[in-house]
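Below is one structure, written out as structure tokens; comments come after it.
Left out: one protein chain. Kept in place: all the others.
Chain nomenclature is as follows: A, B and C, assigned in order of appearance, with residue numbering initiated at 1 for each chain independently.
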Amino acid sequence: MFKKILIANRGEIAVRIMRTCREMGIQTVAVYSDADAAAAHVLEADEAVLLGESEPSKSYLNINQVIIAAEKTGAEAIHPGYGFLAENPDFAESCETSGITFIGPPSRVIRDLGNKTLARTMMEKAGVPVIPGMLEATTDPALLYQEAERMGYPVLVKAVAGGGGKGMRIVSEQEEMEEACLSAMSEAEKAFGNGSLYLEKCVESPRHVEFQILADQHGNVVHLFERECSIQRRHQKIIEETPSPAMTPSLQDAMGNAALSVALASGYVNAGTVEFLLEPSGQFYFLEVNTRLQVEHPITEMTTGIDLVRLQLEIATGKPLAFKQQDITRRGHAIECRIYAEDPEANFFPSPGLVLLHREPAGPGVRNDCGIYEGFEVPVEYDPILGKLIVMAGTREAARMRMTRALESYVILGIRTIIPFLIDILKSSEFAEGNTYTDFIDHNFRDWTQKMEDADLARIAYVVDEMTSSAKPSATAKERGWPTPWETLRAWKI
Amino acid sequence: MFKKILIANRGEIAVRIMRTCREMGIQTVAVYSDADAAAAHVLEADEAVLLGESEPSKSYLNINQVIIAAEKTGAEAIHPGYGFLAENPDFAESCETSGITFIGPPSRVIRDLGNKTLARTMMEKAGVPVIPGMLEATTDPALLYQEAERMGYPVLVKAVAGGGGKGMRIVSEQEEMEEACLSAMSEAEKAFGNGSLYLEKCVESPRHVEFQILADQHGNVVHLFERECSIQRRHQKIIEETPSPAMTPSLQDAMGNAALSVALASGYVNAGTVEFLLEPSGQFYFLEVNTRLQVEHPITEMTTGIDLVRLQLEIATGKPLAFKQQDITRRGHAIECRIYAEDPEANFFPSPGLVLLHREPAGPGVRNDCGIYEGFEVPVEYDPILGKLIVMAGTREAARMRMTRALESYVILGIRTIIPFLIDILKSSEFAEGNTYTDFIDHNFRDWTQKMEDADLARIAYVVDEMTSSAKPSATAKERGWPTPWETLRAWKI
Amino acid sequence: MKYRLKIAQETADVDAFSSGSEQNIEFIIGEETYHVGYRAVSNNCLHLVVDGKAIEAFHIRGGHGKHVFVNGRSFLVEDADQLPLRRGRRTGIDQAPGDVTPPMPSVVVRIMVEEGDLVKKGQGLIVVTAMKMETTLKAPYNGRVTAIKTTVDAKVAPGDILVEIEEEEPENE
Partner (left out) sequence: MKYRLKIAQETADVDAFSSGSEQNIEFIIGEETYHVGYRAVSNNCLHLVVDGKAIEAFHIRGGHGKHVFVNGRSFLVEDADQLPLRRGRRTGIDQAPGDVTPPMPSVVVRIMVEEGDLVKKGQGLIVVTAMKMETTLKAPYNGRVTAIKTTVDAKVAPGDILVEIEEEEPENE
């Protein structure tokens, strides 16, 4: 096993990877940007190397700097986490040529599968059903308009190098097409360095169902069942669960086998995720492969009892899988909620800033993969994901109630989060009944607003604190030695 | 299902029970003493009723007060937790006669099994092996000395009403017998209101292995596999795990069947634990039945995926068990460490006082059932158990490493805890190899002292804080509005 | 004690009466009456019993008020009597009709109009980004762009007016 590895990521996923490393006796090297000098992943690591300025391109996306950090610290391998360089084939290749083990698939596999249209062609050949759409990506808006007319609206504009909803737009009519293409291209160019787009026919009322796969270097491939990730806002998953409420034994076999075919067709190695759209009819379509650890991997870990990061490391050292498909069992029901720093009262706009108070939920079956702490300033430069709250229980209903309790006891003050929105979804009868489609939010929560029932309780708490605080001066952020939120947002003009 | 129940306990176990209640939509009523007005279980409950003074006999052991609290708040049932009134048959009977459901076995079963000598006789009849010993308890020291002479030292002095090591002494020679009997009698009288003692032959180098049982009101009985609890200090369990490192499939069958025989012989209902001593030869002896939820129940929950409190509540409402023995599977390996407020540098004497700083461990497979919080004053009146740290992982070794990491990241300042002692046990080769016998501590850690390797690091931290604190004044407990530890220990003279 | 406490856009009158016994307060908020028992658990945590139901409330000063957490929701509670008379409000995009201002600190990515352009209500004017998320600020009403007060890559914050638009057919003039 490796003696030391570098984690080329930040926040909750870097912390999560380091925890497994520590449990395996592996030393960890964190990398960080100026904005992250006191970030949770820096505190968790055995060593930390400054990459550069806060702008991702100057730090977390800077391949050279990351490789130099690994060489300088003697790290034998690099775990890329998700996002940033995780699905960048050039990065994997740089690791390969520098003699550093990239903990993920070979660069060739990442390159093939990262090209969404090539991946579609490959899977079609392997007999895996794919959605009708363009097979060639383009940066020519005219070509996109023409294809959209041919296919008929609604269409899905997607970035060829995309993932996580970045550079993706649903366009329901011609008038919206121009701005959608321009803004998707700009987003994709920024996020992936590649603005090429392609179109897909919009599948109506689908579920997003994905299969976790594991493949070792010896040709052994297994899947670890599905995750349903239909609850999305702006094409970003916000709630994931396993099993999918729509799953049946025969569908699970069919989709599981399709996932294995995808892995075999692409020569996959290490952990990956095969994403499908599932129609109400039971028909499913291959969407794409995420060639890395998935944000929502913990729900698979909790229900299968398998530590995916540990297996990623073992596979990367050449160890064969110690189990076969039939040895893998799943138990109970797990739900994950992503905790985004977004203001549900201001159109879900991102809410960076100082975490003034942080009390985490706890208890049986509750796991909080968290990248913040009290006193941490959430930077404006990176994804708004603060962490993920995951629960497991015996049944879906017990898991739903457990998640509700956990969310209701999760205190984050100073920045805004989507927790109240998540609570209302979890409590809704639509979610309770498992009617989870990718248009769930638009359909059920389009006009959601913060419930004000408890506003009087908040007023009461305010006054009680005022009345009792003479004896016990309320510590403000300033008195606790922290800068106030507005002071810390570096160089903003107000 | 019940609409509202009362939890007749305090601290971590009361909090843990309330969490399941909340997830089942059941309202909770806490009870508390003067010392516990701001205890964690009071903060967790929907309602709270003051029982009386801090002395247990005037609050948590006051049957009338508890029944009145239940009646006043309209609680339909009472969960007794462990300790206090949990194994008091008079309390169960008072509930029965007041028309309140006691969440546990019928008072008759508690009474039968609480009489250790009667229980021995009952189990002998049922064909379950028991340890040679006295069948009659006594408060006459002379009779105890005489029996000890007859049996031969070493002997075990045990309280007939005992449990949790209270009123228990190992006596290896005649000279120690007098003080041992007097102090055991006094302890037992205090703890259980019954000072009667009996003797057992000391089994040498045994493991403590217990089976979790569940029985519904319809005659269905299952066991949920074993827990090994050999790592004990002063007859108090400090580390528990499942599976037992000594377990084999045939032994598991034999002991599991014995546990089921015990349940059937006693007419058991609800959750309980059958304790055995297991000799290196594989011979095992019935010790006693704990007729309540066990402190270490979480390791069973984590490996079987079953919420024992939920099942206790369902059984209490008359619901039949939804599964049979063969449906119950166990996965992975779980370890629990009890976090006692005891000073490992001062002979493990209890360490009550104010919790100045509290940072809980987190991460995959980590559960902290905790009854304290930052700013809480741990009372001098009650058990020194602050909580329990539990981990699960795929293998024993992975669980051992995970627990080590979790313990090393658990920060409790202000009071002393046994965490450094636990870390050294977890890291020892004897524990790693599974050589866990009830004399493990005496054998391997008799002369344990705190490692001072990190003392210089502590000095460095002290100085760095001094040097940087001009800019950022270090908040003392006083400045944070809390009384200092010495002020809070009510009425102690110094 | 009397307070006027504002949460989001709602200001309510709060009267608090100490009801004799030491740890009890009676509240009248608007039309509602609440009987409240309390205990300060720590500097940032209160245990309240409101009409018999226990709740844990967390609170901390920040910005112009106190952040308060109850029942899974957090609120910014401000003392309306101590607020500056007029200031840039943290609001949804639709709520400050005349202002084209970002809802959070962010960076200008694209300016889609020029001075003198006629714009329609809802038309995209400026795209800003924060935490890798882009948002389009839209025209609050039909009108003519009279000034663009920012540039691409500028860092902007709530309250900054980025575009000035003269309303075409003002309703109230």
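Methods note: a contact is a pair of C-beta atoms (placed from the backbone, for glycine too) under 8 Å apart; a residue touches a chain by one contact, two chains touch by 3 or more.
Keep in mind that what you see is a predicted model, and the values were worked out from it rather than measured.
When the full complex is examined, the chain removed from view is found to touch A, B.
Note that of A:Ala45, A:Ala75, A:Leu224 or A:Ile441, the residue touching the chain absent from this view is A:Ala45. Per the touch definition above, the residue from B:Asn64, B:Ser250, B:Gln326 or B:Asn347 contacting the chain not shown is B:Asn347. For chain B, the residues in touch with the chain missing from this view are 166, 179, 183, 186-187, 190-191, 234, 341, 343, 345-347, 349-352, 356-357, 359, 380-384, 407-414, 416, 419-420, 423, 450-452, 454-468, 472, 474-477, 484-486, 489, 491-494. Mapped onto chain A, the interface with the missing chain covers residues 37-38, 42-43, 45-48, 373-375, 480-482.
FYI, only the chains that are shown with their structure count from here on.
Distance between Cα centroids is largest for the pairing of chain A with B.
The two chains most heavily joined by C-beta contacts are A-C. Chain geometry summary: the mean Cα position of chain B and that of chain C are 49 Å apart.
One finds 29 Å separating the Cα centroids of chain A and chain C. Between chain A and chain B the centroid-to-centroid distance comes to 40 Å (mean Cα coordinates, whole Å). Touching two or more other chains at once are residues 480-481 of chain B. The set of chain C residues touching two or more other chains comprises 43.
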